[in-house]
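What you see is the complex with one protein chain gone and the rest in place.
Every chain is named by a letter (A, B and C) in the order it is written, and numbering of its residues begins at 1.
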Amino acid sequence: MFLSKSLFQTLPKVVAKPVRFWDTFLLLSALMQLFAWYFALFLIGADTDQGDVYRILFVHVSVAWCAFFWFFASAFFGLRVFFQRDQQKAKAHDFSSHTSMEMALVFSSLVLMTGSFWGRPTWGVWWDWDPRLTSSLVLFLMGCGYLLLRYFTPQASYRIKISAIVSIISSINVPIVYYSVNLWRSVHQPQTFVQRTHNASGDIQLVLLINLMATFLLSIALYKVRRQSISLQETLQEFRGYQ
Amino acid sequence: MISCESISIQFGSEVVVENLSFSLQKGSSLALIGPNGCGKTSLLKILAGLARPSHGQVLYGTDTKNNHENPLQKNLSCLYLSALPAFFLDQSCLENLNLYLSCYNKTYHIDYARELFSKAGLSKKMNSPVRTLSTGQKRKLTLICAVLTLPDLLLADEPSLGLDKNGVTFCLEIFNKLKENNVSFIIASHDDVIVKWCSDVLPLGSFSSQTRNAVPKKLMAIL
Amino acid sequence: MNEFVVHSQLRWWVRSFLLVFKSSFRSFWIRKSFWFGIFVFSVCLLILFPFALGTEFIQKLPVQLGCFWAIMEFVAVVSLGQCFYFEYEAMMLDVFLTSPMPKSTLFIAKIAFLTVQIFSLSLFVFLFWSILFHVQAIHSVTNLVCFLLLTFLFSVSSASLGVVVHGLTSRSLAKEILHPILFFPFQTGVLLGVSSLSLSCLGFAPLSAVWGQATWWTLLFVYPTIFITLAFLLAPIFFEE
Partner (left out) sequence: MSDYGNSAWQWFVYGSYVFVACVVVVFAIYALKVRNSSLKSLLQEGFLENKEDQ
């Protein structure tokens, strides 16, 4: 789809088929996401106490779920890199771990942005030390640490192992941070800010579910396309001798 | 003593050594020769357990029955003399010697060490920091450490680098003394004297194959 | 593994642990200026915070404790900077790794050595901090013991985390940038625990702190054990070529 026709013809079948399939999947999930956003923005009524600002909830929560999912997916692939005897498969799992960490990074930056966009009108402050927001900030920092470590290790065989280790340790650290920030907040500032909409009525939950599904499918499509680009790029560099 | 099965060393996609297999009996010595960049040092590092080959495995062990991949399990003590002598530069020669020996859980008699130092011409420098030694003298100090630790396997990378005339004779003398104690050697060297001294020779130049220039079908499927 | 082999293996492990511990102490003792340099750096930080925050603002206990833990964090990162420095400089790592010593002793001994170094530094920082910041909260021995236990736990967890991070980045470039970036996010849990515990330890204890204390202590004990076992398990991988 996004590939020039001439280039597409010369590709071997094994590579051409997934490229075409995931391009179409990307388009379809993008359309579905647009539809879900349209649904969230215009088709359901305003909230009783927050007015129309609460609509950011749909995009914020769905992006947050994707961020945490891809983060733990990176740790999962990191584990598989360790238990894989075959060199080629270990390299493939390393590509997946790298891609899912990049996805986690992109989505956690989105969580931070939409979180502050939502905090400004409702609580009058750009940033709030809410356990969820703080742990996604720490997640973002660990993602940057992971990518920098990968970027600064030229040796492929060593890079694969330590990236797997860093992704596993970071996934251990996120619950610790969430738990300790939760505890820390209860000591310092008792909950002054209003909790999120607990009394979510039926149609809000339905729209939220649709949004979650749409964003998740979009992230899967993005993951696969990015996974192809990373594996092709690293194979190319390996065969050019950059290791 | 040590045997490798179809070892291959790869720098990125360039295969430097392709399925090399050899085994070394106790007490024998092997010289690795070949042009620069044919993987002598990386092979030595793999045999020392510092690095891992991209394919194949290295087995340590007196008899082939209970071979182990890791030298430690067979408590086989192997000493790796790298191209650059490794010492704490601020500590004196004796302290470094003690450190080497305590790593290998060996003790030594001070007179024997003094005699070795005087033979190597370092008797004045015994208590001065290693920083004041020249490269040749540092090389002799590594040889003295080797002869005092008496490892089962000695891996030496260019042992005669930077040694003058009587330095080389001192090095051969040390090697002969080690050979009497049934120590096996693997030496990477360009010095003909050392290569002639070793019992057999392994030219590494012939094992490198031209680079694979196509992505294997299996890898493409995973892309 | 009959009993004799296990016993001798254990003795051999402890012997090589002491060997690496002594050797890092000896190379540290020869370059004592490293320790003194870090101490002077911490005194500079001790001056920096009052100048930045204003002297009347640092009378309040939470601010004083915050400054102390921030200074300790930087002292930990700087003293961890030269964690394998002597071995790298002298290329002695290859000798340690090829010798029949178990590889994990190298890292566990380094953790122990760095804990002692960070803890000794924290004692001096604590002394000057209580003088410069007019800290009145340390009025009973139990306060003092609790506070020192907290600094010890902080030193153990930062040392173990630092050694794991150094092992991971042993083959990478730009280590100076990578170490703080990988160190601080993993340290957040400990920092939160230590700061809120020291707050409730020294008397400024709101009601819910008592409940919080038990969980913080478990976090502070669990955290170093995680990273020490990680250093133990990952030892063969760390310095591989």
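In this section, contacts are C-beta pairs under 8 Å (C-beta built on N, C-alpha and C of every residue); 3 or more make two chains touch, one makes a residue touch a chain.
What you are looking at is a predicted structure, and each value in this text was computed from that prediction instead of being measured.
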In the complete assembly, which of A:63, A:90 or A:165 touches the absent chain?
A:63
Which one touches the absent chain: A:28, A:113 or A:172?
A:113
Given the contact definition stated above, which residue among A:41, A:172 or A:206 touches the chain not shown here?
A:41
Touching the hidden chain, out of A:20, A:89, A:185 or A:226, is A:226
In chain A, positions touching the absent partner
2-4, 7, 10-12, 15, 19, 23, 26, 30, 37, 41, 49-53, 55-56, 59-60, 63, 106, 109-110, 113-114, 117-118, 120-124, 194, 218, 222, 225-226, 228-230, 232-233, 235-236, 239-240
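Everything that follows uses one rule, which is that only the chains that are shown with their structure count from here on.
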Both chain A and chain B are touched by which chains?
C
Farthest chain from chain B, going by mean C-alpha coordinates, please.
A
Using CA atom means as chain centres, which chain is nearest the centre of all the protein shown?
C
How many angstrom lie between the CA centroids of chain A and chain B, rounded to a whole number?
48
Report, in whole Å, the distance between the mean C-alpha point of chain A and the mean C-alpha point of chain C.
33
Separation of mean Cα positions, chain C and chain B [Å, integer]
37
Find every residue in chain A that makes contact with two or more other chains and list them.
157
For chain C, write out the residues touching at least two other chains, lowest number first.
240-241
Parts of chain B lying in touch with chain A, wherever the complex brings them together
11-14, 52, 54-55, 211, 213, 215-223
Going by the contact rule set out above, which residues of chain A touch chain C in the complex?
138, 141-142, 144-145, 148-149, 152-155, 157-158, 161-162, 165-166, 169-170, 172-173, 176-177, 179-181, 183-184, 186-188
Which residues of chain B touch chain C in the complex?
42, 45-46, 48-52, 70-72, 75-80, 82, 84, 86-91, 95, 99-100, 102-105, 155
